[in-house]
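So the structure is just underneath, and the comments pick up after that.
Omission of a single protein chain aside, the complex is shown with its protein chains in their original locations.
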Amino acid sequence: MDAILLQILNGLDKGSAYALIALGLTLIFGTLGVVNFAHGALFMIGAFCSVTLQRILTLSVETIDETKKDFLGNPLKVKTPYVEQWFGPETGQAIIDWSVPLAILFAIPVMLLIGFIMERGLIKHFYKRPHADQILVTFGLAIVLQEVVKYFYGANPIPTPAPQAFVGSFDFAPLLGLDTSLAYPYWRLVYFGFSTLIIAAVFAFLQFTTFGMVVRAGMADRETVGLLGIDIDRRFTIMFGIAAAVAGLAGVMYAPINSPNYHMGMDFLVLSFVVVVVGGMGSLPGAVLAGFLLGILESLASMNEIKSIIYGIDQIIIYVVAIVILLVRPRGLMGRRGVMEE
Amino acid sequence: MSILEVKNVGKRFGGLQALSDVNLSVAENSVHAIIGPNGAGKSTLLNCLVGKLIPDTGSVMFDGQSVLGRKPYEINQMGISRVFQTPEIFGDLTVMENMLIPCLAKRDGAFQLNGWSRVVGQRDMIDKAEEMLRDMNMIDKRHMPAASMSRGDKRRLEIAMCLAQDPRLLLLDEPTAGMARADTNNTIDLLKQIKDERDITIAIIEHDMHVVFSLAERITVLAQGTPLVEDTPDRIKGHPKVREAYLGESQDAA
Partner (left out) sequence: MFGLEKRDTLLLGVVVVLTLFAPFILNPFPADSGLAQFNAGYPDLMQRFVIFGIFAIGFNILFGLTGYLSFGHAAFLGVGSYSAVWMFKLLSYNVVPALVLAVIMAGLFSALIGFISLRRSGIYFSILTLAFAQMSFNLAYSVLTPITNGETGLQIYTSDPQYLQSVDAPSFPNLFGAAMNSSTTLFFGGWTFTFSVGYYFCAIFLILAFYLAIRIFRSPFGMMLRAVKSNQQRMNYTGLNTRPYTLAAFVISGMYAGLAGGLLAAMDPLAGAERMQWTASGEVVLMTILGGAGTLIGPVLGAGFIKYFENIFAKINDNVLHGWFAFMPDGIEDAMVAIIHPFVGKGWHLTLGLLFMLVVIFLPGGLVEGGQRLGRVFRRKDKNAGSVEADAAQRRSEAAE
């Protein structure tokens, strides 16, 4: 029982990532009618925003420390990060320590900018092209982005630690009145909380702002909104930027959970597509629901008890479930009639 | 002898009762028009006949067989062809290929894995298609991509494609919608010619009264999802209920 609870908790963070990426995919698909194969790359770039900020913050100046000598008696060269020089060692250390949460502030403008450039420079020209072309061009873009990151950061995963304060685990056992321990890393809790916040923010934005209202109307019926004479182009660009930022933020905070590597975007993308399809193409709540559901399911399937029955089931469970759901409910869990019917 | 029998058909979309208790009988080899104001349920009814929608209640019999629950291609193979409001043709294919496809569908059925035989070897089909094109005065366009033709030509091609299947019932969904007067008259002439030359039943949904009264032998007036009256064109013209339905519409619109 505890093991199951733990796995459900473990599934939450991966599920959060799926949900956030799927949310962005659905927003873009619903408003712009484009399937963005480069969306996983945006998640990856977000994670590398964390890496980059950490590198910037640890940029160091080399000084000669007269107080320390090596074994020959020469003064030692010591590297001090600029931030420590500027803000003093303690504050400086704290800033470096908190580089991942700080990267959120760094990533938002970066991701928005990347989103704007992508939409204005490329996606815009593909609204009227066949879906196959949209898929192909964004697929090409995904490869390019991934290779560029690989060129600058190398092929190996780059460990990006969370702040010291969040190292360690929270024990759920006493809380639930269990005897055994139910340790859950703090950072994963943070990630879950953060994701929930973002999801809530996106929904609130769509629900309570005029802009959001237009977007929702657009998702329901794209042609009608075009007739309203609303400046759709500009809104599309902003929408794309927001979706990019959501994916990027999901990536920023994911960096400590899984050391960023250049192909993480592709890995998540395929599963996020499955999430979108299971949730129901064009349904935002569906994307979130399916994201968490499949994340938890994957986590449960990776329990040793289950893996001992069917070896490797955790690798394919999501696909199997997706196929079953599509056979039973071809429109997905919350898909509406008329979306992608023809 | 009626070829199409619609009995007590009802269809509901959420809170909207699109069709209720529709009864309709189309006599063989007649031209039957279904008219009615916007939102009367004409298109819904048509979609129920061709298998795009399945009515909630009632029955649709074609030549003594129920069409309900059958897929559009099965209903077509039974002998019902449909012409769409905006011409649905194979735009990427040539005019000749557009004509060949229905000919082959008529001969080979819904699916044929004939990847080894050659299109150019289907002499009889090609002859048939060419004859149809000649009848339509389109033979000189046979190598053109269908999408590059004028709208009037597309309409004629679509009708020709439907006729190539020798259907027993031809359904037309506002065939002259959005057409210039000259094209409309051409289409009327074409349909008249078809009616005279073939053993075919035509059911037509139309907004344009000029088209309806030049063609129809019987008219059913649909309003708010229910048939109001069914009669000959002459008697429909002066019918008070029909005037009311149409006047009502114009008042709503104003």
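Letters A and B mark the chains as written, and numbering starts fresh at 1 in each.
Just so we're on the same page, a residue touches a chain if its C-beta (ideal position, glycine included) is under 8 Å from a C-beta of that chain, and two chains touch if they have at least 3 such contacts.
Quantities reported herein were computed from a predicted structural model and do not represent experimental measurements.
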Q) Which of these touches the unseen chain: B:I34, B:I101, B:L133 or B:V242? A) B:I101
Q: Touching the absent chain in the whole complex: find that residue among B:Q112, B:N137 or B:T232.
A: B:Q112
Q: Based on the whole complex, identify which of B:V50, B:L190, B:I205 or B:I236 touches the chain you can't see.
A: B:V50
Q) Can you list where chain A touches the absent chain? A) 29, 35, 122, 125, 129-133, 135-137, 139-144, 146-148, 151, 266, 270, 273-274, 276-277, 281, 310-313, 315-316, 319-320, 322-323, 326-327, 330, 340, 342
**Q.** For chain B, the residues touching the chain missing from this view
**A.** 50, 71-74, 76-77, 81-82, 84, 88-94, 97, 100-102, 104-106, 108-122, 145, 147-148, 161, 165
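Methods note: only the chains that are shown with their structure count from here on.
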Q. In whole angstrom, what separates the CA-based centres of chain A and chain B?
A. 51
